[in-house]
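For this view, one protein chain was removed and the others were kept in their places.
Labels run A, B, C, D and E following the written order; every chain starts at residue 1.
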Amino acid sequence: MIPDFVITELVDRALAEDLHAGDLTTEALVSAEARGIARITAKSPLVVCGSRILARTFYQVDPGLRVEEHVNDGDLAQPGDLLWLAEGRTRGLLMAERTALNFVQHLSGIATLTRSYVDALPKGSQTRITDTRKTTPGLRQLERYAVRLGGGHNHRDSLGSAVLIKENHITAAGGVKPALDRARQHAPHTSRLEIEIERLDQLSDALAARADILLLDNFNDADVEAAVKQIKGRALVEVSGGISLERIPHLAALGVDVISVGALAHSAKAADISLRLESLSQG
Amino acid sequence: MIPDFVITELVDRALAEDLHAGDLTTEALVSAEARGIARITAKSPLVVCGSRILARTFYQVDPGLRVEEHVNDGDLAQPGDLLWLAEGRTRGLLMAERTALNFVQHLSGIATLTRSYVDALPKGSQTRITDTRKTTPGLRQLERYAVRLGGGHNHRDSLGSAVLIKENHITAAGGVKPALDRARQHAPHTSRLEIEIERLDQLSDALAARADILLLDNFNDADVEAAVKQIKGRALVEVSGGISLERIPHLAALGVDVISVGALAHSAKAADISLRLESLSQG
Amino acid sequence: MIPDFVITELVDRALAEDLHAGDLTTEALVSAEARGIARITAKSPLVVCGSRILARTFYQVDPGLRVEEHVNDGDLAQPGDLLWLAEGRTRGLLMAERTALNFVQHLSGIATLTRSYVDALPKGSQTRITDTRKTTPGLRQLERYAVRLGGGHNHRDSLGSAVLIKENHITAAGGVKPALDRARQHAPHTSRLEIEIERLDQLSDALAARADILLLDNFNDADVEAAVKQIKGRALVEVSGGISLERIPHLAALGVDVISVGALAHSAKAADISLRLESLSQG
Amino acid sequence: MIPDFVITELVDRALAEDLHAGDLTTEALVSAEARGIARITAKSPLVVCGSRILARTFYQVDPGLRVEEHVNDGDLAQPGDLLWLAEGRTRGLLMAERTALNFVQHLSGIATLTRSYVDALPKGSQTRITDTRKTTPGLRQLERYAVRLGGGHNHRDSLGSAVLIKENHITAAGGVKPALDRARQHAPHTSRLEIEIERLDQLSDALAARADILLLDNFNDADVEAAVKQIKGRALVEVSGGISLERIPHLAALGVDVISVGALAHSAKAADISLRLESLSQG
Amino acid sequence: MIPDFVITELVDRALAEDLHAGDLTTEALVSAEARGIARITAKSPLVVCGSRILARTFYQVDPGLRVEEHVNDGDLAQPGDLLWLAEGRTRGLLMAERTALNFVQHLSGIATLTRSYVDALPKGSQTRITDTRKTTPGLRQLERYAVRLGGGHNHRDSLGSAVLIKENHITAAGGVKPALDRARQHAPHTSRLEIEIERLDQLSDALAARADILLLDNFNDADVEAAVKQIKGRALVEVSGGISLERIPHLAALGVDVISVGALAHSAKAADISLRLESLSQG
Partner (left out) sequence: MIPDFVITELVDRALAEDLHAGDLTTEALVSAEARGIARITAKSPLVVCGSRILARTFYQVDPGLRVEEHVNDGDLAQPGDLLWLAEGRTRGLLMAERTALNFVQHLSGIATLTRSYVDALPKGSQTRITDTRKTTPGLRQLERYAVRLGGGHNHRDSLGSAVLIKENHITAAGGVKPALDRARQHAPHTSRLEIEIERLDQLSDALAARADILLLDNFNDADVEAAVKQIKGRALVEVSGGISLERIPHLAALGVDVISVGALAHSAKAADISLRLESLSQG
């Protein structure tokens, strides 16, 4: 659940991009009293995401607009399905349209792509698909929500919520063991200790220094298999880097715990959603 | 040129997502005095976009960091090319890394995709490729910049800068002619009058009412050809909707003036760019 | 129509100036439970502007306050006319009073001045009176709205919405023709191309290079007449600079299309509007 | 002295109005490398106000721009006087121009009008001219500064800094004496107690209840004279409402301490200031 | 009364600290439909402060939450007393809980400490206890409100609302008399003139130069007594610096007008308040 104040702030900022100088066309052509109904429908199969954001977008333009939700976030919609219906003064409907659609198309796109990765997991698999911090600047909280709606999990939300030791940190700390020791000593006790492994020969040091999670970075399937065997459940295994949809079933079968996929957020295509307006009265 | 204050505000907001609680790992493992050099390189062919944003991202984390630009925005880079080099305290370099990359990967992705559309135009073609208002919420000004860097043009930036009469407006105004007449009467004289055409039989009315630009929405190639013939240069011709890369050469050959492509902004994949840190001193 | 989120943000910022430390007098003298009615009336003839802003100002101080609109924006009011009536807790009424009045006095002042220019046009004239970008910092969207309410038109809203080539641009581009050519090549196709003309001898070049709008800067009436004759309808004619109310009829009679007047926004006097409070109960 | 962070915030907000979508014309016509010098000069006699704001405006667009101040705030300038000179990349100069001028024209207009009121005081007069809270929404701190630069004084800055009891408060408190007593009891001891007098017969109560300042609201000259005689220096005397420039000498001669003039801020005309750009190199 | 827009802004900022990445635990364990009642009770004797802030905190997370106020701000509560009751979706209740409590514990702590100082005054004493500008960054308006709720008074709210001449100013002005003269000449006439006295021998100069308030800084009781005798009611007497609760009765008995205590805001302990949730339905 995204708190209401977060949504409002994001919506206001996005609306400002489109409406900082009003809407020339609508003001010239549509009477202030005209009323209408906007039907928002799916044009391709998609996982719905962004109901409350869409509703808030119409509201921030004109508090007199009313939005009906015909789906819940996370539902799978088929082309032609009615998703939402907005009603009220036509001017407000037209002024909010593009911004509202930009939000739900972006988020539903991410939810839909995530779902395709999750669906590629073998039945009953315990492996989880997660996002990364490779998110669109300014939209991280929304995009993480979309990933969850698509059946995925979130990775740490920021640099301040959990420890992930990367190659540069290992170098700075003088090796795998001192890196993990210093992290254990300084970081909040609430965070697991994750360390990025770039070569198989780093594994034993990381296990000896009691890493909680091993992130195998850019490993091919054979190396992942070798790593999982060596780890033997002593740490969670995460793989990342160059993860295509095709590799998911095999990686899951190897017993990997977590597959993190930056593309979920940064390379999803916008879902196809459209709005049709029906005039109720010309005002 | 994006004004400096715009960049600063966007950078601060994006950094806050990653650093609202500091950087647990870096603070635990990297000394406050350690210094390093970060080399940022292309991992795939791309059109570079975002130099000043990247530099500002490092600066806002630590004003002591220094960034060298080895490319200019708009340059074509090949895998392995050094794009930027940042130098200073290692902590700041690591804390700014992900946000800086998220910006330039997103923007270079858009510039690169735009370039592929522009390159698909026949040599010497006068047809232009433009973006639409289907942009990522909060990033419109940056994304429009990326489209220009990729050789594309911008469409109107917002609802307040130019007139574009859509089906809903025509209905509200009572037809094509009254719609154009009212727009001509009320909208700023600096705006051309563009009208969206959904069927060939609307063309003659729009021309009679002196539309400046005709937007052919979701027309197939045959209908575009028929329209162009009927229009005979009396208005600019724009096509939009369902524009794949493959259609570009033919549409250009038909003499279309503008091809607007929402996918440039909302469905580009992030460009592949990575940062490697070299330690200068451990502090 | 100004979107609600825009109004809210402007109102909050203005209220903060007056209430960052509360209201010493009201808190000391007025009981928290006291209720009253505030009658807001015109004290001089004016064009009403700012109803929704006024209502929002009271609401942001105390959501329990209720505002009745006795006029519509754009109405002409005479001294003594009741414009708005606000009702609720007296404290909130008094705390919001000055900020609410500052908004509507400023905006109604602009609308009223604009109306006087528009009324100076000959009956049936097609000439339009517009604002310029010489607006009060921070209030441009509101002031443009006030100009429309007064019967005027808006010019381009910002540097990003339409092309206007000024002397400095001509110099930079190397002449009138290269300037217009480059603008035609690079700027969005939705913008007309306007060019500022400082001397009659620049006209022919501008017409030859197909400028859409010619802005005659600081021309006296004789030169305007000469220019209009030379242009012969091949471009829209705008005059600007040193426009007094007295010149309007003659300029319109000459067939000028647009008269842009910076003074509408930057030199209008505040309209005279006052608030009287009637006590309903002392709490 | 206005703190730097205040200026920066106001400047950023104003620039956003003009540059939220960049500058179409400048980007199309001016090379990124072109450099120039902008000379900003007075076109009418004026009291200069806003040097640091102007400099900050150029800086926020492009930190590489440099501004030379040829005058100090508060100086009297004559038509033709060079006020400021800005130098650097031509694009930045042109993009910041209008916003920078809007600030200094507005503020110098207020300073100049204030000076005319102050100059209307008899030589050696102890009477002060002050502003009121009738300021432009969002610009109060700047406008108060402009009033001081013009030789005027400021009234209380907000509802939270000093007590001013108006008719509505008197009614709410049940009379002049209880109003002053409650204010004395509850308000900060750092504030003088000012009370608005609408009729001569309220004077004796206000004096008996030890008001520090008596605000004579909308009194004609004869009534002011009567009031001053009755007050005999037991309280400061302020007059407000319907104050024209012509009344100043007589009011001062009557021994009034303070003349507060809302028009200083809300009805000043913008000062006439222009910018001319000289090209240094075309880039 | 704190205006609603002020509260909303403070609440949003505080909520962002806790919810920038949602609430992992609540989202994992509590169904979106589950509903509950939160009872918020005092755990120690306290002066209640922050009712509207608490209600707004729940509202900004979920506008569907409803808060009942069982106390008024300023009431004295005993351990076990029910203060507020919030009802609605369990997720929202849990997500807002900590931020809401942080506000009311902080503010009630200040109100409670203030009350203890006020209660230490002799019965019927005219001496007032005030805060200072030593407040928590970002919370001044709220903390000043809490002081009033505890029975204290506010000092000036900021550097811009009243004159207080300190040692550094005296030095800069060249002595007590020139300092007061310049302040009288330049500062708003609405402000009393207060001057800080560090030694008894400065008193006569300050009185001669007609200071309105004398601030005795870090005086011991004997020196305060000497000063009060010398001042003889010609100015208000304020003492500050090293004020313990134990000194209050004696200082009041000496006839001091104002005792200003920085500790009210900067060193109060948080009041002990807790929230217990009762489940209404599991959703």
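We take it that a residue touches a chain if its C-beta (ideal position, glycine included) is under 8 Å from a C-beta of that chain, and two chains touch if they have at least 3 such contacts.
Note that this is a predicted model, so its numbers are computed, not measured.
Checked against the hidden chain, the listed residues E:Gln105, E:Asn154 or E:Ser240 yield one contact partner: E:Gln105. Screening A:Val67, A:Ala96, A:Val258 or A:Leu275 for touch with the missing chain picks out A:Val258.
Of B:Ala21, B:Leu85, B:Leu200 or B:Leu280, it is B:Ala21 that touches the chain left out of the display. Contact between subunit A and the unshown chain involves residues 128, 130, 153-158, 160-164, 186, 188-192, 194, 213, 236, 238, 257-258. The omitted chain makes contact with subunit E at the following residues, 10, 13-14, 17-31, 34, 36, 90, 94-95, 98-99, 101-103, 105-106, 109, 133-141, 158-166, 168-169, 171-174, 179, 182-183, 185-188, 191, 262-263, 266-267, 269-270, 277, 279, 282. Listed here are the subunit D residues that touch the chain not shown: 1-6, 9, 141, 144-145, 148, 157-158, 161.
Basically, only the chains that are shown with their structure count from here on.
At the interface between subunit A and subunit C, under half of the residue numbers involved are used by both copies, so each side presents largely different positions.
Chain geometry summary: the mean Cα position of subunit C and that of subunit D are 21 Å apart.
Separating the centre of subunit A from that of subunit E, both taken as means of CA atoms, is a distance of 43 Å. Annotation for subunit E: residues 16, 20, 157-158, 161 touch two or more other chains.
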